[in-house]
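The complex appears here minus one protein chain, its other protein chains still in place.
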Amino acid sequence: MSRKYRVGILGATGTVGQRFVQLLEGHPQFEITALAASDRSAGKRFAEACAWKLPGTIPRSVRDIVVQPILPQLDCEIVFSSLPSSVARETEEAFARAGYPVISNSSSYRMDEDVPLLIPEINHEHLGLIETQRQKRGFGTGFIVTNPNCAVASFAPPLAALHNKFGVESAIITTMQAVSGAGYPGVPTLDIADNVMPYIAGEEPKVEIESQKILGKFVDGVIVKADFTVSAQCFRVNVIDGHTASVRVNLKQNSTLEDIVEAMRAFPNLQLHSSPDAFIEVTDEPTRPQPRLDRDNGKGMTITVGRIFPDNVFDYRFVALSHNTVRGAAGSAILNAELLIDRRII
Amino acid sequence: MSRKYRVGILGATGTVGQRFVQLLEGHPQFEITALAASDRSAGKRFAEACAWKLPGTIPRSVRDIVVQPILPQLDCEIVFSSLPSSVARETEEAFARAGYPVISNSSSYRMDEDVPLLIPEINHEHLGLIETQRQKRGFGTGFIVTNPNCAVASFAPPLAALHNKFGVESAIITTMQAVSGAGYPGVPTLDIADNVMPYIAGEEPKVEIESQKILGKFVDGVIVKADFTVSAQCFRVNVIDGHTASVRVNLKQNSTLEDIVEAMRAFPNLQLHSSPDAFIEVTDEPTRPQPRLDRDNGKGMTITVGRIFPDNVFDYRFVALSHNTVRGAAGSAILNAELLIDRRII
Amino acid sequence: MSRKYRVGILGATGTVGQRFVQLLEGHPQFEITALAASDRSAGKRFAEACAWKLPGTIPRSVRDIVVQPILPQLDCEIVFSSLPSSVARETEEAFARAGYPVISNSSSYRMDEDVPLLIPEINHEHLGLIETQRQKRGFGTGFIVTNPNCAVASFAPPLAALHNKFGVESAIITTMQAVSGAGYPGVPTLDIADNVMPYIAGEEPKVEIESQKILGKFVDGVIVKADFTVSAQCFRVNVIDGHTASVRVNLKQNSTLEDIVEAMRAFPNLQLHSSPDAFIEVTDEPTRPQPRLDRDNGKGMTITVGRIFPDNVFDYRFVALSHNTVRGAAGSAILNAELLIDRRII
Partner (left out) sequence: MSRKYRVGILGATGTVGQRFVQLLEGHPQFEITALAASDRSAGKRFAEACAWKLPGTIPRSVRDIVVQPILPQLDCEIVFSSLPSSVARETEEAFARAGYPVISNSSSYRMDEDVPLLIPEINHEHLGLIETQRQKRGFGTGFIVTNPNCAVASFAPPLAALHNKFGVESAIITTMQAVSGAGYPGVPTLDIADNVMPYIAGEEPKVEIESQKILGKFVDGVIVKADFTVSAQCFRVNVIDGHTASVRVNLKQNSTLEDIVEAMRAFPNLQLHSSPDAFIEVTDEPTRPQPRLDRDNGKGMTITVGRIFPDNVFDYRFVALSHNTVRGAAGSAILNAELLIDRRII
C-alpha cells in the first residue's frame, strides 16, 4: 500500500472546510495533519474552534488537532484552501512560494492565465499550466490549482459534452443556488424562508466567464478560451445543498435530441478515488433532477442532468444539478489532488 | 351610490376560490350571493365545506351561504370561475349559454380565438372579441373572458411595455413558482422542502403561447398575435405565494437601459377599483424583487420588476414578480369584471 | 382633533425597530420625529441605514429622516426602545433621567422591582410603580415601562384568565418560536431549514420568571408576585413570525372545560387604539391556532388559543399563539404608550 500524503486545510472551520474534513475522513491517499483558520480560532482544539454544521459530529481523528494560524509553515505536504477571497490571493501565493501545492477552492486565482481552473474529467491537460506558472512566478515545488465556482460546476460538464461534439455558440443560464454556498452563518432565514433572493453578490460575472476557460484548449503553454458567450442570472433558493441550473444552449452544428443525450452519457470519466460511477448522469424522469433527491448521486460528485428538450428560442434546454459543497467545492478540490498524484505532479 | 352586482363563484372552496372570497369581501361593486363547488361540498354551509387556508378566518358574510352544485341556475348576475380545467370547458360554456358573464381563471378557453385573454392594462381592446364570440357560439347575454396563467401574469406586463416601444423578438423565461399555484392540498411538503421541482405539469406550453395572444392586436374582429417566440422552463420553489420570472429579451429596435426602465415605468395604468397605484413598479434595489417582500405590492396587483441589466447573450435581462393568486388569478378576474362594468359590457 | 405625540425609536433599524416604524405609520396619536441607531447608521438617511425586511418598502414619511446617535437629546416627547439588552440598561436609564418616558421592549428592566412589566389588559394597575420608580431613581418626568418577552406574551394572557378565576399552581410551557424573534441577520438558514433548534440563548429563564410578575398584584406601591411556578423549554422552529406555546396548567380550584373556555373568552379587553377586537380569541377548530393563519388576528394583537383539553397529568392543556414582533414586541410597546396617555401619565 502506498503511503498517505499529509494535508492541511486553510479555512478549516468554515462550511467548505468542514466538508473537506468530512470527505478526507478515511481517504486512502490523504491524512489531515494540519488545520488552519483565522486568529480567533488559532490555538484552540478543532472541536472547540469549529461550529460543526454537517450531520453527525466532528470526526474523532481531528477533534484534538490544534488549529494553526494561516501561515506557510504548516506541518503538511499539500494544502487545501477554502479561504474567503478577501485573504486568499495573498495567502495562497505565500503557500505556493513556500513550496506547498495549493489546491484552492477560492475564486482569487481562477481566472489568472497561468493557473489551471480544473474539472479533471474535462480539462486535465490544463495541468500543463503549472510549469508556466512556476516559471512566471518563480515558484519552486509549489503551485496553485483551482476548481470552479460551485454554480459553474453544475452546468459546465454537460456544456463540455455538447461543446466537444457540436460546438457551443451561446448559453443562457439561470441558477437556483443552495444556501450552503454562502457559508455559515451565511444566508439569514429572514432572507430565504418563503422567499427567493434574486441576487448573489459577485456571482453572475463568475458564472459568465469561468466556463470558457474550463472548456478552453491548452495550446503552447497557454489556455485558448472557448469562444461562446454565457448569460447568467443567479438566484438563491430555500435549499440546503445542491445547485440547480436551468440551461438553454445554442450549438454550432445541428444535432438531434438523441445526439445530445448520447454526448452527455458518453462523456469520458476518470478512475480516481473520488470519481463517481457516472460523471454525468442523464435522467429521463420528468420530475428530476431535484436537489434533495439527486445532490448525493455519486457521493455528491455526479452531475445529474434532466429535462433535455428542444427549445423554442435556443436549440436545446436542460436542467443540471450538482452538490455545491462536494462537486462544487471540497470534493472537486480533493479530486484535483488525486489527479495531481495520478499524474505524478505531486 | 351604485348598486352592487350579485356574483357567484364556481370552485369556491379551492385555493383561488378562497382568494375570490377574500378579495370580494367589502368590494364596492360586488356582493357574493352564490358559492358553487363539487358535489362533495354542495349542500353544506360554506364554513363547513371549505378548509380555509388563508390567514384569518372565513369572512362572516359568506360563512352561512349554502354551497350549490355547479349548475347554471345560480342566484347571481356574474360568475367568477376557478374550476379545474378538467371540468371548466363544459361548465363555463353552459353558464355563458345560460346568460351569465363568465369571468374565468381556468385555462380552458384562454387560447380560443374568440375568447379574450385579458390583462386590462395591456389589451382592453380585446373586449371586442365578445361580440365575435356571441355570434359564433350563439350566446345571448352571456360570454366568457379569461385571464392569463399565473406565471404569464408576472412577465407579460414588462414584456408588453418593451413590445409596444421596441418590438420583442424573443424572450427566454425561467420561472420560480409558488406552491399556492397548485391549489390545496397541492404540492406535498416532501416534494418541495429543501428542494426545487423542475417540472410543473402542463405549465411550460401555457407560458410559451399565452403572451403572444395577450400582446396581440385586435384587428377586424380577431386577434393578430404578436410575432415573437417565448421559451419557458418552469420550476416550483419553496415559496407560499409569489411567482418570480427570470427574463431575457431580444428586441427589434436598439434601446438604452434608461429607455427600457422608462418604458416600464411609463406604461399606462387604469383607474379601476382594484387597480394598484403602480401597474409595473421598477425597483433599483439590487436584492429586489423578492416574493415575500414584494408580492403584496399594490395589494397583490402590482408587477414588481428589478435587476434590469444588459445581457451577455440577449439584449436585456430582468426579474419580474407578481402575486400568483391575486394578480395571477382571482385579483385579475375581479379586475376583468371591473373593466367589463366600466366599459358597460356588464 | 387631539395633537400627535412626537416619538423617537431607539434601535430603529433592527427587526423590532422596523416593526415600530410600520405600526406607527398613520397612527392617530403618534408621529415619528426621531430615529436613533448605532454609530454605523447615525448620520445616514433612514432609507440608507436600514435594510428593510418587512413586506413592502420603507414608509415615505420616514425615508429621509436622518438617523441620530442613541443619546438623550432626541427631538421627541416619548421614546420607544428596542435596544439590544447589552446596551439597553444604561441607555434607557439615561433617557428616563433626561425626562423621556421610555417605553421599552428590552429585557433589561423587566424584572426590576420598581419597573412595570405591562400587558395592559392584565395589569394596568402596575402603572402605580412609576411613582415608586421616580422616587427611588430620582427621575423627574421620565420613567421606564416594559413589555414582556415575546414568548411570554403568547401564554401569559390565557394564564391570567385562568389565574384570576381558579388560581394557577404551576404551568409547563414548551415554546416553538419564530425566527424573527432573533432579529436580523438572526437565525442562519443552515440552523433552521429542515430543522428545530432546541436552544434559544437566555430564553428559558425569562419565560420562567416573567409571568409571576405580570400576574402579580400591585399592593402598597410594590408588586406581590403570583405564587405559581413555570417550567419552560424553548425551541426555535422554521416559522417567520408567530410564537406557539404548548401549555399544561395545574389549577388551585376545580373547574370544568367550559369554565376554562369561558374564563378566557370573558377576559376583559381595553378600548385603546391598538386594542384588537378580541384580546384572547378561543378557537375550537382542531387544527388551530397556526402561526401562518393566526398570527395576524387582531392585526397581530390578538392571542389565539385552541386545543383546550383536560390533560392526563396536569389539569388542562392548550395551545396559545401570538405575533412575536407585534403583540410580543412593538405592538405591545405602542399599546403601553396608548395606555399611558389614556391614564394621563403622559
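We just call them A, B and C in the order they show up, numbering each chain from 1.
The criterion applied here is as follows: contacts are C-beta pairs under 8 Å (C-beta built on N, C-alpha and C of every residue); 3 or more make two chains touch, one makes a residue touch a chain.
As the structure is a prediction and not an experimental result, all values here were calculated from the model.
Student: Please identify which residue in C:183, C:276 or C:291 touches the non-displayed chain.
Tutor: C:291
Student: With respect to the chain omitted from the figure, which of B:53, B:110, B:124 or B:213 is a touching residue?
Tutor: In the full complex, the listed residue that touches the missing chain is B:53.
Student: From the list C:222, C:237 or C:278, pick the residue that touches the absent chain.
Tutor: C:237
Student: In the complete assembly, which of A:222, A:261 or A:293 touches the absent chain?
Tutor: Residue touching the absent chain, from the options given: A:293.
Student: In the full complex, which bits of subunit B touch the chain not displayed? Write them out.
Tutor: Residue positions of subunit B that touch the missing chain: 15, 53, 179-180, 184-194, 238, 240.
Student: Under the stated touch rule, tell me which residues of subunit A contact the chain that is not displayed.
Tutor: 53-56, 193-194, 240, 292-297
Student: Of the residues in subunit C, which ones touch the absent chain?
Tutor: 170-172, 174, 176, 193-199, 208, 229-233, 235, 237-240, 244, 246, 248, 286-293, 306-307, 311-314, 317, 319
We adopt the following convention: only the chains that are shown with their structure count from here on.
Student: What chain lies farthest away from subunit C once each centre is taken as the mean of the Cα atoms?
Tutor: So the chain farthest away from subunit C turns out to be A.
Student: Subunit B and subunit A are one sequence twice: same or different residues at the contact, by the over-half rule?
Tutor: Same residues, largely: of all residue numbers at this interface, over half are found in both copies.
Student: Can you give the whole-Å distance between the Cα centres of subunit A and subunit C?
Tutor: The mean C-alpha positions of subunit A and subunit C differ by 47 Å.
Student: Would you mind pulling out the distance in Å between where the CA atoms of subunit A average out and where those of subunit B do?
Tutor: Those two chain centres are 42 Å apart.
Student: What residues in subunit B touch two or more of the other chains?
Tutor: 193-194, 240, 292-293 - these are the residues of subunit B that touch more than one other chain.
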